[in-house]
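The complex appears here minus one protein chain, its other protein chains still in place.
As written, the chain order gives the labels A and B, with residue 1 at the start of each chain.
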Amino acid sequence: MDPILFFIFAAVAVICAISLIVQKHPIKSALSLIGVMGSLAILYLLLGAEFIAAAQLIVYAGAIMVLFVFVIMLLNAGEEKSPARPSWFAKLLGIPLMIALLGILSYVIQRAAPEGSLAFGEYTGGAREVGRALFTTYLLPFEITSVLILIAILGAVVLAKKEL
Amino acid sequence: MSQFYTQTDHFVLLPGLLLTLFGCATLLFDFWLVPEARYKKLLVGWLIAAEAFTGASLYRHTTYLADNGLTELVAFRGSLVMDGFSIFFNWVFLATAVIVALISYRYLEIEGEHHGEYYGLILLAQSGMFFLAAGTDLVTIFVGLELMAISFYVMVGFLRADRRSNEAAMKYLLLGAFSSGFLVYGFSVMYGMSGSTRLSDIAASFAARDPWDPIAFLALATTVVGLLFKISAVPFHMWAPDAYEGAPTTVTAFLSVGSKAASFAFLMRIFLGPLAASREVWEPILIGVAILSMTVGNLAAISQTNVKRLLAYSSISHAGYILLGLIAGNDTGLKGVAIYVLVYTFMNLGAFLVIVALRRENIIGEDVEDLAGLMHRGPGYAILMLIFMLSLAGIPPTAGFIGKYYIFLSLMQTGHYLVAVAAALYVAVAIYYYFRIVRSMFVSDVSEPTPLAASLGMRVAVAVSAGLTLAIGLYPEPFLQMAQTSLIR
Partner (left out) sequence: METLLENPLLQKLLAPLIITIVIIAVFPLMAGYIVLVERKVLADMQVRLGPMRVGPHGLLQPIADAVKLLLKEDIIPRDADKSIFWLAPVISTFTALSGFTVLPFSHYIFVTDVNVGLLVIAALSSVGIMGVVLGGWASNSHYSLMGSLRSGAQLVSYEVALALALVCGVMMAGTLSMVEIVRRQQDQGIWFAFENYGLMLIPFMIYLIAAVAETNRAPFDLPEAESELVAGFHTEYSGFRWSLYFLAEYANIFVVSAVAVTLFWGGWMRPFPNVGFLEVPLNVGFPVLLFAGSGLACFPLARKLKDPLQAKILALVAVGLIGVGLIFLVPFVNDKIIGVFWFLFKIGLIVYVMIWLRGTFPRFRYDQLMDIGWKWLIPLGLFAIFLNAIVGMLRAG
């Protein structure tokens, strides 16, 4: 059951990722990205990382993508007007390079894969484990991140407010 | 204090904590106590107070380490470390921030964008630099890097009504985010290799593998690309001239010195920590990058008419020189990197200070032409600028010479003769364009007679920079000792 689900959603993720690049309209690209995020969330779920899966959906597919779509709508970005056909240069060089990169990456990952097969649901990525890691091992970066967010808010105010 | 936040943790974190708290307090202070524009200058005093506290805690660290005969103090389960290296770099950041704050208030008043947030951003950016120099955990380092970078994105775009500033902020943001993407990809592969984000664990994992192991190479390559972006080394330098030119000049000064010093601290931590075992892989890459940086930086600087752009290219070439110290990699080389960073801080800041002083009401003052006849209008500034230019070119008895001397010495010691010859040749090219500025100041006629925008802070800042640039050149001994303590063991 699990491997079947894995292959289904891995395929969905790849197809959505390709669609993200191929689509001419930014909104459709954004939708494809949601598809990628959603299927990634399911892959996390298959591995047993429930919390990460939910966080992936809430943060990426929810909050961030809504803002993406929001900005696209506000800017009223229309269909991309690309040249009638991609240049011969891009075709000639791009496709072999892409295949080469894919080959290298899959070789590298193949080499690096640990011995033995991986069981689904082997990891425990529950809220408890994530919370414990955040407040012990990663306490410092976790706390600095709050400063990071503060700066981002500060920056938005400084750059966007009419009368400072 | 609990087991998660011990006394040691607190002590090691203190400088960063002070900077962050003072930075946040600046925002409130600005909002409640000095809402009126003409009192905003008080915030400079506030910032100096913050730096005084930070300096005191840094000094306390130095004495503590010395008293207890320690070389380092590790906190947060290996996330943060206080050793000679981070103390040294934090002093550099501190000096940079103080000088930048001193020259900023007049400049921002002239630009009509004098807001308290600026000083808050300086402090918060500096706290990012603290975590960058003192972090020994990938996540801490990355968050510190972003802390610094986001502050800089905002500061580069601080002149909101100026299109050039907006454009610069946009370019810097996009390329900065792009490079962070590379970096974080490299980090993720490192984490995948070692199962830990601590630099020491990653170093062990690299050491256990063949340096040409594909996955190790992937981690190395992507991380190196991200790092080179941050120090604006060729071929990842294209953001620097645009960002430097468009940003407010005071921010350009901070960006070219503070951000670069912090990025070098970060780069040294990564190269001498996790990547130390795969030196044979990255050494040829870095040699190529360093030579390219010197080539492109020096040659492109020749044709620039905008001084800020010129200095941007010059800073690219200086990045190339600093990399050479890392390539040599012996104690002399690493000491050379530290001393070069220190020297570069003061001489480059000094050069920007003069450009800042040239910005007056209705006069942008960024072209080489604008420096024409500076000798007659402001002889003091002209002579100081001469010192900075001599130092940037690396001519004795200025500090720049000391920096270059140690770099070349280390190259000789480790047998990189060809690289040393190439680097020396480019010094000659650099002299050419630095002296274009000097010629303009001393030989050309006065183009417009408006006096320079001098303020008390500006005078102090220029005096300090010039004094240190000369002092390091004439009597380098104490500074060399400082650099000696900064070596990573």
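Keep in mind that, in the parts below, a contact is a pair of C-beta atoms (placed from the backbone, for glycine too) under 8 Å apart; a residue touches a chain by one contact, two chains touch by 3 or more.
What you see is a predicted model; the values in this text were computed from it and never measured.
Asks: Which chains here would be touched by the one that got left out?
Replies: In the entire complex, chains touched by the missing one are A.
Asks: Going by the contact rule already stated, which one of A:F7, A:F70 or A:Y107 would touch the omitted chain in the full complex?
Replies: Within the whole complex, the residue contacting the unshown chain is A:F70.
Asks: Touching the hidden chain in the full complex, which residues of subunit A are there? Just list them.
Replies: The list for subunit A reads 25, 27-28, 31, 34, 38, 41, 50-51, 53-55, 57-58, 61-63, 65-67, 69-70, 73-74, 126-127.
As a working rule, only the chains that are shown with their structure count from here on.
Asks: Express in whole angstrom the distance between the two chain centres, defined as the mean CA positions of subunit A and subunit B.
Replies: Computed value for the inter-centroid distance: 32 Å.
Asks: Would you pull the subunit A residues touching subunit B in the complex into a rising list?
Replies: Residue positions touching the partner: 104, 107-109, 111-112, 135-141, 144-145, 147-148, 150-152, 154-155, 157-159, 164.
Asks: Which residues of subunit B touch subunit A once you look at their complex with the stated criterion?
Replies: 4-5, 13, 20, 24, 27, 76-77, 79-80, 113, 115, 117, 120-121, 124, 127, 131, 137, 139-140, 142-144, 146-147, 150-151, 153-154, 157-158, 160, 169, 192-193, 213-215, 218
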